[in-house]
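For this view, one protein chain was removed and the others were kept in their places.
Moving on to chain A:
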Amino acid sequence: MDVKATEHSWLLRNKLKIAPWVFLIPALAFFAVYVIEPIFESIWLSFYEWNGLYRADGTSTAVWVGVDNYIKLWDDPKFWTSLKNNLLWLLLFMLAVPIGLMIALFLNQTVSGMRIYKSLFFFPFVISQVVVGLIFGWFYNPDFGVVGSVWKALFCEETINIVGNVSFRCSSPPPDILSSPEFATYGIIAAGLWPQIAYCMILYLTGLNNVAADQIEAGRLDGAKGWRMLWFVVLPQLRPATFIAVVVTVIGALRSFDMIAIMTQGGPFGSTNVLAYYMYETAISEYGERYGYGSAIATVLFLIMLIYISYFLWRMYQDEKGGR
């Protein structure tokens, strides 16, 4: 038997072992370079101090500082503000799940034109968060935004002087939500909820489509209706939708960056910072790059996210074991 024939038959015999790798390698290599490797590199960098520069001979100017960056983080009030705001986002963002369910229940009818209504309700999710941020920034504007105008209509008197200029006299000035350290974060979260509610709504609308009609009928025969029906018959069947809604909402809350960058840039006085934005601001700031410290913040955010990722993977693993 000549060599070529053996090679050929080896390929043939192991066809089913080699083929998956041929299909996998392009995606895997690409994903490894841009996603997997950078995760480890970031964690590694968090033990360095580095301004992102290289020496003439191409070596990095990074200096090993051990856990110094993490010690600095511990004493950094901005870090704690950001962490606290992240928790606030997580907590309040969860409102998107029940509100999304409520709207889905309201819309789960079959009157004419319902499809158009459902898609129009879904609209906010399709729009870029940058645009949502701009819309709400303007919405909250105390001088000419919706909030300001409503306030003026309710609490202000309009006076026109001789020259014809309009001025307002208010019993209390209209609230400037985004400039107030106490309320700005709530204002941004409310804006962020808008698209997130739309997302949860669509998950529930699809879920409601798949609710078994016979179980609803059986429930009706047993005299269940309204809340009891919702709680005992419908919600258990919506569990997969609820699971996904919670997962995407948690991820959305922890990823919040665009809205903050657009609406307040972390201000006033850092009061609306979250880890995602603080990390960006630190790593690429006008005062020079601080890659090491930024990476330490990113690592903390990553570890928080890892809790959810592990939970999600664990759930998937349970499903896989149950399946084929």
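The rule is simple: a residue touches a chain if its C-beta (ideal position, glycine included) is under 8 Å from a C-beta of that chain, and two chains touch if they have at least 3 such contacts; residues count from 1.
Please note the rule applied: contacts and distances are computed from a predicted model.
Asker: When one chain of this assembly is omitted, its UniProt record names it as which of these: "RNA polymerase subunit sigma-70", "LysR family transcriptional regulator", "Acetolactate synthase" or "sn-glycerol-3-phosphate transport system permease protein UgpE"?
Answerer: Per the UniProt record, that chain is "sn-glycerol-3-phosphate transport system permease protein UgpE".
Asker: Which of these touches the unseen chain: A:V126, A:V163 or A:L221?
Answerer: Result: among the candidates, A:V126 touches the missing chain.
Asker: Going by the touch rule given at the top, which residues of chain A touch the chain that is not shown?
Answerer: 15-17, 19-24, 26-28, 30-31, 33-39, 41-43, 45, 52, 103, 105-106, 108-111, 117, 119-124, 126-132, 134-136, 138-139, 144-146, 149, 166, 194, 199, 202-203, 206-208, 211, 213, 216, 225, 229-230, 233-234, 240-241, 243-244, 247, 251, 254-255, 257-258, 261-262, 275-276, 279-280, 283-284, 291, 294-295, 297-299, 301-302, 305, 308-309, 312-313, 316-317, 320, 324
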